[in-house]
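Not every chain of the complex is shown here; the ones you see sit where they belong.
By written order: A and B. Residues from 1 in each chain.
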Amino acid sequence: MKTPIVCVTRQLHFSSAHRLFNQAFSAGKNSEIFGKCNNENGHGHNYTIEVTVRGPVDPETGYVIDLKVLKSVVDELIVDDCDHKHLNFDVPWLTGIIPTAENLVVAFWNRLQPKIIQGKLHAIRLYETERNFVDYFGE
Amino acid sequence: MKTPIVCVTRQLHFSSAHRLFNQAFSAGKNSEIFGKCNNENGHGHNYTIEVTVRGPVDPETGYVIDLKVLKSVVDELIVDDCDHKHLNFDVPWLTGIIPTAENLVVAFWNRLQPKIIQGKLHAIRLYETERNFVDYFGE
């Protein structure tokens, strides 16, 4: 019997401040493009991140990857650095990035992807609010 | 470095009445096929719609498409017409359609798709209730 290929997902949370702002733009253009997200003192969100790993189910354990292990990798590489921080100022590996959900999800992928060695990183979904979210598949 | 391709999603809500009914069927067949959804005076739902656009992240803005813009397009083309309406009677562009979730999601796609010009419309998910939902990818 062939080994089934399953996607497993772990959801985590962090709360951060951010400001949408491109220093190459004038104040007027920043305001026009980013609207209320451009507020000088920033605003913030409860972010929800869902990390999906795809791979064969190990017949001895019934796991693709132990979700406790996946959680601890995401905590160490992402949540511990971003939680209760200002994403424009406090996270060295986000320096120079406009912290839109799109740019964040790509930065998270680039940071996590090399460290997922049981199965392969398949997708990351990032919720900025319940109503706004993004998905990245490494393309 | 290549430009990443990201999917961005906006969730919106509307509340409508509808009745499942095919005028080509007899009353008995309508009742048999549609069950309690065939109630003559209709029933209703809090619909949730999730519209997903896929495309490259603009390096200047960090956006695939500004989700405020996407929201306003969906509000104008769908929510304003359907919210607090009876889907069998009050929405001209749904005339002649049995308003199942399947038919609604296809009608929404056909209406939205030509108006999404930054990125491409990738998916629409429509929840009739938390327990029943449909996805359409334009196939």
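Rule of thumb we're sticking to: contacts are C-beta pairs under 8 Å (C-beta built on N, C-alpha and C of every residue); 3 or more make two chains touch, one makes a residue touch a chain.
As the structure is a computational prediction, the values presented were derived from the model and not from experiment.
> All chains share one sequence here; work out the copy total for the full complex from the 2 shown.
Copy number for the complete assembly, per this file: 6.
Assume only the chains that are shown with their structure count from here on.
> Centroid from C-alpha atoms only, then distance subunit A to subunit B, rounded to Å. What do you get?
Whole-Å distance between the two chain centres: 28.
> Mind pulling up the subunit B residues that touch subunit A in the complex?
Touch residues, subunit B against subunit A: 4-12, 52, 57, 60-64, 66-68.
> Enumerate the contact residues on subunit A facing subunit B in the complex.
Answer in residue numbers: 20, 22, 24-25, 33-35, 97-103, 105-106, 130-137, 139.
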